[in-house]
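Right after this comes subunit A.
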Amino acid sequence: MSYMKTTLTGYAAYRGREGHWAFLLHRITGLGVVLFLAIHIVDTSFVYFAPQLYVDVINVYRSTIFGLGEIALVFCLFFHGVNGLRIAYLDLFAPKDWTIDKTRRSMLVALGISLVLWVPSAGWMLFNLLRHNYGLFGG
Partner candidate 1 sequence: MANIHQFDVIVVGGGGAGLMAALNASKTARTAVISKLYPVRSHTGAAQGGIGAALGNIEEDSPDWHTFDTVKGSDYLGDQDAIEFMCHEAVQAVLDLEHMGLPFTRTADGRIAQRPFGGHTNNVTGKPVRRSCYAADRTGHMILQTLYQQCIKNNTLFYDEFQVMDLLLVDGKAAGVVAVELATGELHVFHAKAVIFATGGHGRIWEITSNAYAYTGDGCAITARRGIPLEDMEFFQFHPTGIFKLGILITEAVRGEGGILFNAKGERFMEKYAPRIKDLASRDVISRAMYLETRAGNDVNGQRFFYLDVTPETVNKYADLDGRTRPDGTPYHVTAAEIMSKIPDIADFCLTYLGVDPTRQPIPVQPTAHYAMGGIPTDKYGRVVVDEKNTVLPGLYAAGEVACVSVHGANRLGTNSLVDLVVFGKHAGLDAAAYANGADFTPLPANPTELVDETIARFQNGSGKERVAKIGSELRAEMFDNVGVFRTQESLEHAVEKVKELRERYLQVKVTDSGKIFNMEMMQTWELGNMLDLALVTAVSALARTESRGGHARDDFPARDDVNWLKHTLAWMNGDQVTLGYKPVVITKYMPKERTY
Partner candidate 2 sequence: MEIKLRVFRFNPEKDAKPHFDTFIMDVDPNDRVLDLLEYVKADFDSTLALRRSCAHGVCGSDAMRINGRNYLACKVLVKNLKSDTITVEPLLGLRVIKDLIVDMGPFFENFRSVLPYLINDDPLPADGRERLQSPEQRERFEDTTKCILCAACTTSCPSFWADERYVGPAAIVNAHRFIFDSRDTAAAKRLEILNQQIGVWRCRTAFNCTEACPRDIHITTAIAEVKKAINTGKLD
(Lines give C-alpha, C1' and ligand atoms only; values in the text may rest on other atoms or scores of the structure.)
Protein backbone atom coordinates (compact mmCIF):
# COMPACT_ATOMS: atom_id res chain seq x y z
CA MET A 1 0.00 0.00 0.00
CA SER A 2 2.81 2.43 -0.74
CA TYR A 3 0.38 4.56 -2.72
CA MET A 4 -1.74 4.91 0.36
CA LYS A 5 1.36 6.31 1.96
CA THR A 6 1.98 8.89 -0.76
CA THR A 7 -1.64 9.84 -0.58
CA LEU A 8 -1.65 10.29 3.15
CA THR A 9 1.69 12.09 3.21
CA GLY A 10 0.39 14.11 0.30
CA TYR A 11 -2.64 15.22 2.22
CA ALA A 12 -0.47 16.05 5.16
CA ALA A 13 2.42 17.66 3.27
CA TYR A 14 0.66 19.64 0.58
CA ARG A 15 -0.90 22.95 1.38
CA GLY A 16 -3.84 22.89 -0.95
CA ARG A 17 -6.31 25.70 -1.08
CA GLU A 18 -10.09 25.97 -1.19
CA GLY A 19 -10.51 23.46 -4.00
CA HIS A 20 -8.47 20.88 -2.16
CA TRP A 21 -10.36 21.36 1.08
CA ALA A 22 -13.61 21.09 -0.82
CA PHE A 23 -12.48 17.81 -2.33
CA LEU A 24 -11.39 16.40 1.01
CA LEU A 25 -14.50 17.54 2.83
CA HIS A 26 -16.73 16.29 0.05
CA ARG A 27 -15.12 12.90 0.20
CA ILE A 28 -15.16 12.64 3.97
CA THR A 29 -18.74 13.85 4.27
CA GLY A 30 -19.86 11.55 1.46
CA LEU A 31 -18.29 8.54 3.10
CA GLY A 32 -19.68 9.54 6.47
CA VAL A 33 -23.19 9.81 5.11
CA VAL A 34 -23.04 6.56 3.21
CA LEU A 35 -21.81 4.72 6.28
CA PHE A 36 -24.64 6.15 8.30
CA LEU A 37 -27.13 5.44 5.55
CA ALA A 38 -26.20 1.77 5.36
CA ILE A 39 -26.75 1.36 9.07
CA HIS A 40 -29.88 3.44 8.95
CA ILE A 41 -31.48 1.37 6.23
CA VAL A 42 -30.87 -1.78 8.20
CA ASP A 43 -32.11 -0.44 11.49
CA THR A 44 -35.20 1.08 9.96
CA SER A 45 -36.01 -2.21 8.34
CA PHE A 46 -36.16 -3.68 11.85
CA VAL A 47 -39.54 -2.01 12.07
CA TYR A 48 -40.69 -4.74 9.78
CA PHE A 49 -38.31 -7.60 10.49
CA ALA A 50 -37.87 -7.22 14.25
CA PRO A 51 -39.99 -4.48 15.77
CA GLN A 52 -38.63 -5.31 19.23
CA LEU A 53 -35.13 -4.52 18.20
CA TYR A 54 -36.25 -1.30 16.61
CA VAL A 55 -37.19 0.03 20.01
CA ASP A 56 -33.68 -0.67 21.26
CA VAL A 57 -32.23 0.99 18.21
CA ILE A 58 -34.27 4.10 18.71
CA ASN A 59 -33.01 4.23 22.25
CA VAL A 60 -29.45 4.04 21.10
CA TYR A 61 -30.16 6.87 18.68
CA ARG A 62 -31.45 8.91 21.53
CA SER A 63 -28.20 8.69 23.45
CA THR A 64 -26.07 11.81 23.72
CA ILE A 65 -23.24 10.36 21.65
CA PHE A 66 -25.55 9.56 18.79
CA GLY A 67 -27.24 12.88 19.22
CA LEU A 68 -23.99 14.65 18.60
CA GLY A 69 -23.21 12.32 15.72
CA GLU A 70 -26.54 13.21 14.24
CA ILE A 71 -25.71 16.88 14.42
CA ALA A 72 -22.46 16.15 12.55
CA LEU A 73 -24.40 14.08 10.05
CA VAL A 74 -26.65 16.98 9.31
CA PHE A 75 -23.62 19.12 8.59
CA CYS A 76 -22.18 16.43 6.36
CA LEU A 77 -25.27 16.16 4.30
CA PHE A 78 -25.69 19.90 4.01
CA PHE A 79 -22.15 20.52 2.96
CA HIS A 80 -21.98 17.51 0.68
CA GLY A 81 -25.22 18.59 -0.95
CA VAL A 82 -24.35 22.23 -1.48
CA ASN A 83 -20.85 21.44 -2.66
CA GLY A 84 -22.14 18.62 -4.82
CA LEU A 85 -24.49 21.03 -6.53
CA ARG A 86 -21.62 23.45 -7.02
CA ILE A 87 -19.50 20.76 -8.66
CA ALA A 88 -22.33 19.43 -10.77
CA TYR A 89 -23.28 22.90 -11.96
CA LEU A 90 -19.75 23.86 -12.95
CA ASP A 91 -18.99 20.51 -14.57
CA LEU A 92 -22.17 20.25 -16.56
CA PHE A 93 -23.10 23.81 -17.34
CA ALA A 94 -20.25 26.22 -16.81
CA PRO A 95 -16.85 24.61 -17.32
CA LYS A 96 -15.40 28.04 -18.12
CA ASP A 97 -16.07 29.12 -14.57
CA TRP A 98 -13.53 26.68 -13.17
CA THR A 99 -11.18 29.61 -12.69
CA ILE A 100 -9.07 30.38 -9.66
CA ASP A 101 -11.14 33.29 -8.42
CA LYS A 102 -14.51 31.70 -9.00
CA THR A 103 -13.49 28.37 -7.56
CA ARG A 104 -12.15 29.90 -4.40
CA ARG A 105 -15.21 32.03 -4.01
CA SER A 106 -17.76 29.36 -4.87
CA MET A 107 -16.20 26.98 -2.37
CA LEU A 108 -16.43 29.56 0.37
CA VAL A 109 -19.97 30.39 -0.60
CA ALA A 110 -20.85 26.68 -0.50
CA LEU A 111 -19.34 26.38 2.93
CA GLY A 112 -21.17 29.51 4.02
CA ILE A 113 -24.53 28.22 2.81
CA SER A 114 -23.96 24.90 4.53
CA LEU A 115 -23.19 26.67 7.76
CA VAL A 116 -26.20 28.94 7.45
CA LEU A 117 -28.37 25.89 7.03
CA TRP A 118 -26.62 23.89 9.66
CA VAL A 119 -26.23 26.30 12.57
CA PRO A 120 -29.96 26.78 13.28
CA SER A 121 -30.64 23.08 12.75
CA ALA A 122 -27.78 22.16 15.02
CA GLY A 123 -29.01 24.65 17.62
CA TRP A 124 -32.45 23.19 17.56
CA MET A 125 -31.18 19.62 17.73
CA LEU A 126 -28.88 20.49 20.59
CA PHE A 127 -31.73 22.15 22.37
CA ASN A 128 -33.85 19.02 22.00
CA LEU A 129 -31.00 16.83 23.05
CA LEU A 130 -30.34 18.79 26.19
CA ARG A 131 -34.02 18.93 26.96
CA HIS A 132 -34.65 15.24 26.56
CA ASN A 133 -31.45 13.75 27.85
CA TYR A 134 -30.59 16.21 30.62
CA GLY A 135 -33.96 17.62 31.49
CA LEU A 136 -32.86 21.15 30.70
CA PHE A 137 -35.18 23.86 29.36
CA GLY A 138 -38.07 22.32 31.22
CA GLY A 139 -37.82 18.99 29.34
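Everything that follows uses one rule, which is that contacts are C-beta pairs under 8 Å (C-beta built on N, C-alpha and C of every residue); 3 or more make two chains touch, one makes a residue touch a chain; residues count from 1.
Behind the choice of candidates: all candidates are chains of the complex that A comes from, given by their letters.
Remember, predicted model here, so these are calculated numbers, not experimental data.
Which single candidate from 1 or 2 touches subunit A in this complex?
Selected candidate: 2.
With touch defined as at the start, can you tell me which subunit A residues reach candidate 2 in the complex?
Going by the criterion above, the answer is residues 3, 6-7, 9-11, 13-20, 22-24, 26-27, 87, 90-92, 95-100, 103.
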